[in-house]
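The structure appears below as structure tokens.
The other protein chains are all here in position, but one chain of the complex has been omitted.
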Amino acid sequence: MTSAIPQNCVLINGLPDVGLVGLLGASHIISSLRLQEVGSLECDQLPPMIVLHGGLPKSPIRIFAGNSIMVLISETTVPVSLLRPLANDLTEWAKKVGIQLVLSLGGMAVANRQDIDVPKVYAAISQRGLESKLNGAAEILEEGYIVGAYGLLLRRCAETSVPAITLLTQSFYNYPDPEAAAASLRAVNKILGSDIDVSELLKRGEEIRLRSKDMMHRTQEEMLKMNKSHEYDLPPLYG
Amino acid sequence: MTSAIPQNCVLINGLPDVGLVGLLGASHIISSLRLQEVGSLECDQLPPMIVLHGGLPKSPIRIFAGNSIMVLISETTVPVSLLRPLANDLTEWAKKVGIQLVLSLGGMAVANRQDIDVPKVYAAISQRGLESKLNGAAEILEEGYIVGAYGLLLRRCAETSVPAITLLTQSFYNYPDPEAAAASLRAVNKILGSDIDVSELLKRGEEIRLRSKDMMHRTQEEMLKMNKSHEYDLPPLYG
Amino acid sequence: MTSAIPQNCVLINGLPDVGLVGLLGASHIISSLRLQEVGSLECDQLPPMIVLHGGLPKSPIRIFAGNSIMVLISETTVPVSLLRPLANDLTEWAKKVGIQLVLSLGGMAVANRQDIDVPKVYAAISQRGLESKLNGAAEILEEGYIVGAYGLLLRRCAETSVPAITLLTQSFYNYPDPEAAAASLRAVNKILGSDIDVSELLKRGEEIRLRSKDMMHRTQEEMLKMNKSHEYDLPPLYG
Amino acid sequence: MTSAIPQNCVLINGLPDVGLVGLLGASHIISSLRLQEVGSLECDQLPPMIVLHGGLPKSPIRIFAGNSIMVLISETTVPVSLLRPLANDLTEWAKKVGIQLVLSLGGMAVANRQDIDVPKVYAAISQRGLESKLNGAAEILEEGYIVGAYGLLLRRCAETSVPAITLLTQSFYNYPDPEAAAASLRAVNKILGSDIDVSELLKRGEEIRLRSKDMMHRTQEEMLKMNKSHEYDLPPLYG
Partner (left out) sequence: MTSAIPQNCVLINGLPDVGLVGLLGASHIISSLRLQEVGSLECDQLPPMIVLHGGLPKSPIRIFAGNSIMVLISETTVPVSLLRPLANDLTEWAKKVGIQLVLSLGGMAVANRQDIDVPKVYAAISQRGLESKLNGAAEILEEGYIVGAYGLLLRRCAETSVPAITLLTQSFYNYPDPEAAAASLRAVNKILGSDIDVSELLKRGEEIRLRSKDMMHRTQEEMLKMNKSHEYDLPPLYG
């Protein structure tokens, strides 16, 4: 982390996930709000790759900041073995620097995605009371599983009393879904009272789909390893 | 463990197993007796997932309690490498807090399950004298193998003189089997003198089957790794 | 080891192997001589399973004793990684307690087994002079490979001057072979001057085959891992 | 390292990569400039092989030097687990001995390679200001991924302020591409003001392709492990 953290900052997470909802959404925030890179994560277990940006080499996991928003994106898949350390370290850091809210953008695979015009947004929260922050942006997901980094992150935040909301937007499972990302950002606007314009994201949808199809491919391989496809069925216990 | 342990408590285990008999049965006890969550298990080797319950994130392995009954359920599969530590730690804990009886609910795969109206319940015990506790609820399984957590747990209890009974109820191998779970709970009623109503479990059987089919799928993968399908044949030594 | 070791004791090994010759033979000795369990082996790398015997949980690797005979049987396959430690520890223990002879019962796969009425018994010995103990019970196997626990055990005994004989009886490779086990026990009778009755073993052959087919299946998987099928061809060096 | 390092030395890297562009190019520099072997790398995790050169055994990873040029080539694939240590150690060494420029020769797979007469050369740089050194030899690659040793090496150089340029020349993905290597060397000439003659490289193209097809085969296996084929698509974030 190379710069000071603004007061009452919100941390938005955009990790590669179902439909790349989080990565596409978070990337759009970074470019449309012109956030500046303030830090990066490096780890030996990450895949051996870098990202070129403006002709210069970058770590694929970076943190951007501006105003009182910080955005974490990962342009590489995170191996299963790294999910817990990542969730724990991120939570600890968020607590230390006094992050006000950890807001993660995820996708929820739905079989009939193509029949859905406006993807619905669900939310899981780390503690009671956060419902009020939703402002009707999302419906609480009462029962279910969450597989992967977002699930572990949410529970870790709950354990350490760091306010966290995970948005799960209906999306394709293994096609990049800019529309779902846009729906997710509209929910972010309601929650943060921000005014992120998603028209660009929708207009360039087709181009974005093409650009990110390989990223989607790699993400899918990692999701398979963790049975990600099997997550939203209700657990046997409840209901 | 976040609360005190009642005196002379019985610990009922519902781990994912053949036909999900234990998980379905234990889950039904929790909801019908309105038990409260009192603790949870977390471990790095567990699959990277959490359970949402009432919109809040939970560990997939939790302990519930009420009156003098404690119930351990796991809503995730337990990797083979964790079976021994789990069995040993659980036994040690049971001994420390003075658990009166460790009662594990398992399934016994039978090929002709569909021809059986009332699944039969077998029992394996950790020490002589426990037969009397059965009250005719189950027939002692004299010879055979037990593969997985329940087998290791039973032997560990035997080694450390913790009274333990493992109920093995006839069930489908890889279809969730609420009827078998119900038969298992009727045996529990006889053993504990409890009065758990299983009508709900039977009425909602079809719904439960649907809800838990992915859990069954994951469980089956883990059972394959330990040759679980090959367990109930008599060992060559005896008879 | 929970009891004292008799003087000049013979240790008979019945590990899962070609045709289950050793396991079936050793099991028959235990039941026909009514030997008592005196100890068991446990190890984290063993498959996660237990054996029920008389309704009580047992370790799959146990030692039985009576008169001046001890019998080690394993009702589970032993992973390749455990073969050396098992061979070394067993030899060291045999030396410590003054075992007079380590007598291992193994099978030798022959393609034309079904054409053989009385399977022939071969022997490998740990040191010169042991031929005299054979009393014509078996023909010395001069040249060849021995793959698996018995081979390592024999060499370890040779290195540490523990008298050891490994009997290799012609048998099916992957069908339980009670007739081969019987032939093996007749050789044991000649060597020990004992009088083990094998009629029961032959009479219940078909039943035993059925009971142990899953054990055979698991054993075969383990034998494949160590190229067990390729062992009895003469090494290129000799002849 | 067995000899002194010349002042203001340039280090040229020729590791097995897309189209073997770097290995073929660097090998040609070594032979045409008659560079002398000055050092070699050895590591237990490298594949168990050596190279015969002039009838004598050599390490597959060696450093050659002459005038003020050093060339590192690897005639073996580098396992994924070694990529980070290699990049870090090489950078540290370059800094210690005062390397003036780390110039890596890589390939950029293009689907329509056969339709391209003169392969285009792209460049990624470790720090601003290095554009001037290109002298129009290559076009800056603004956005994209770089997978493998060159990517990690470039970022490491950036982090430690070692001037580094990675040339990525359009080439076949899994056919040795001497023409691409030649194009890459012409760019090297422009950057270093050197005068390496590539006519030999082009004349013997067919022979070189045959000789190096097995090396290409092994390289391709390693590239698959790191998803190398998926690298040059633009990351979702930018543009």
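Going by the order they are written in, the chains are A, B, C and D; count residues from 1 in each one.
Everything below uses one rule, namely that a residue touches a chain if its C-beta (ideal position, glycine included) is under 8 Å from a C-beta of that chain, and two chains touch if they have at least 3 such contacts.
Since this is a predicted model, take the numbers as computed values, not measurements.
Asker: From the touch rule at the top of the page, work out which displayed chains the omitted chain touches.
Answerer: C, D
Asker: Would you mind spotting which of C:11, C:30, C:83 or C:216 touches the chain that isn't drawn?
Answerer: Candidates C:11, C:30, C:83 or C:216; residue touching the omitted chain: C:83.
Asker: State which residues belonging to chain D touch the missing partner chain.
Answerer: Residues of chain D in touch with the missing chain: 20, 23-24, 27, 30-31, 44, 47-59, 73, 75, 176, 208, 211-215, 217-218.
Asker: In the complete complex, which positions of chain C touch the hidden chain?
Answerer: On the chain C side, contact with the omitted chain comes from 80, 83-84, 124-128, 131, 140-149, 151-152, 154-155, 158, 226-227, 230-231, 233-239.
Keep this in mind: only the chains that are shown with their structure count from here on.
Asker: Please compute the angle of the rotation superposing chain A on chain C (C-alpha atoms), rounded to a multiple of 5 degrees.
Answerer: Between chain A and chain C the superposing rotation measures out at 145 degrees.
Asker: Report, in whole Å, the distance between the mean C-alpha point of chain C and the mean C-alpha point of chain D.
Answerer: It comes to 59 Å between the two C-alpha centres.
Asker: From the C-alpha centre of chain A to that of chain D, how far is it in Å?
Answerer: About 36 Å separates the centre of chain A from that of chain D.
Asker: Taking the touch definition from the header, please name the shape of the chain graph: line, ring, star, complete or other.
Answerer: Contact pattern: an open line, chains touching in sequence.
Asker: Of all possible chain pairs, which ones touch?
Answerer: A-B, A-D, B-C
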